[in-house]
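Left out: one protein chain. Kept in place: all the others.
So that you can tell them apart, the chains are marked A and B in the order they are listed, and the count of residues begins at 1 in each.
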């Protein structure tokens, strides 16, 4: 039973990271290798703001929001000076460009924050556990789960209900037509890319008390987030949400049924998913 | 003019490589040998990408299969049949690629194929790291460089720079083979498929079969490169097929230029040259490598080979211009 709750936690943590990744894919059609690095920068920025012992949940969330803003601005810089310039070249050049951006980011994180491990504690209020129907659940897990759900709901609303989403969807579906209709396409893309990078930064801040800060932090989540985005159907936020939960549950079952091979089921599950639903469980989406 | 100049350059580069051990530092020779092998490996990847339009992110896994097959066989005492071992490793890689291709190619292409192959390569790496019989994480060390015999002549590849020269010959043969595949009827058909899969199918080309064959050939050559690499490095570890290895050919190809046959090779040597000349700047390796990559992608989106072709075209400044630009623009999405 605990395994399931924890699977949900893992899933939501991964979703927080994957949300921005799938969004940027929906708009720009690129698999952003640098996403993990921006997640890491978000975490480092938030840790600098909040110190090693945040005073309250609010302080942590505020730090995460500021980190999101910083990373969002960085994202706009990257979009302006790198991605936009090679937008019309083969998509694989985007890949190598984001790979290069990742290397540069990791290099600068090492220079700025050093190599020593840093750690941020969960703030009071979410640093213990609660009993739910005689099941011990760490309250930080509840924090992650609710953060994931909130981010998903907000994102879903923005994309499927609000006018911003309609505009971005229009741009993603047919930029040329959108332009004809009087939508400021470059500004729209800029906002959306900034938004998806900001999501990476936000995830970095929110997950801060869960992980240890090291320059390798980006790698821990990048592959899992990739898998989520692919299983969910590229660019499909709802798909990513479901895929993240599935992934968390698979990982949970893995530790329960095959404790000798931790972390293997995720890959096997992914290969199976890809062969059964080659376009993701909810299909590819241009938002 | 373009052809002759590039041809001369190629001959010059080849000669410099062969003569390298006569004057260069042994570290440089080792690096050159490594670069040749990964250059061929990148070439095999581009056979798939540049010609068939399929991007694999798990080519490191096939490299690893070749290297491990060779290492296990050499450890098992089959040193006498080196050529046979190379053939066997190549076949192993080809067979695995074929199996994956049969299952995956019809279902997924593009980014799905990329992620699928990436996951398979990771699974292979994790599995190898768990098997004690192949040394788990520490791999198989102390791989011997065997004797090599053709007819009556026998060369001891373990001595001096013999294995280096053997690598030169082997890589040259593999490059020639790739050239022949890429520029023959098969390569032309692949290009047609890449440019317009529906039209190719309409013209009666069995597109699936062509792609499957290309996938298999590419995998076989990657494994062959791995097999050549094992006795060169004299150690194989599961990390020989890690994600960095799988991204290597992608980087080299895009750096050198995917539209050019020689692009991946050029990219490989350029990358090694950068790494070697910045080896004393420890601690900021990532920034240097990243910045250079970024610079190349932004300034020469057609890779070094594309920029070179464009330069030649501008210098010769004759009506041939359209040919050069069309070559340079090929990686653009059609």
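Everything below uses one rule, namely that contacts are C-beta pairs under 8 Å (C-beta built on N, C-alpha and C of every residue); 3 or more make two chains touch, one makes a residue touch a chain.
The rule we apply is simple: contacts and distances are computed from a predicted model.
For the chain of the complex excluded from view, the name given in UniProt is "ABC transporter substrate-binding protein" [choices: "Tol-Pal system protein TolB", "ABC transporter substrate-binding protein", "Rhodanese-related sulfurtransferase" or "Electron transfer flavoprotein subunit alpha/FixB family protein"]. Note that of A:15, A:33, A:113 or A:140, the residue touching the chain absent from this view is A:140. The hidden chain makes contact, of the residues A:10, A:147 or A:228, with A:10.
Although one chain is not drawn, its touching partners on chain A can still be listed: residues 2-3, 6, 9-10, 13-14, 52-53, 110, 115-119, 121-122, 127-129, 136, 138-141, 209-217, 219-221, 224, 251-252, 255-256, 259-263. Mapped onto chain B, the interface with the missing chain covers residues 25-31, 34, 129-130, 132, 136-139, 141-142, 233-235, 237, 239, 279-280, 282-283, 285-286.
Here is the rule we go by: only the chains that are shown with their structure count from here on.
Centre-to-centre spacing of chain A and chain B amounts to 33 Å, using the average Cα coordinate of each chain. Across the interface of their complex, chain A is touched by residues 49, 55, 103-104, 107-108, 111-112, 114-116, 118-120, 122-123, 126, 130, 247, 250-251, 254-255, 258, 283-291, 293-294, 297-298, 301, 331-333 of chain B. Within the complex, the chain A residues that touch chain B are 31, 82, 85-86, 88-93, 95-97, 99-108, 110-111, 223, 226-227, 230, 234, 261, 263-264, 267-268, 270-271, 274-275, 278-279.
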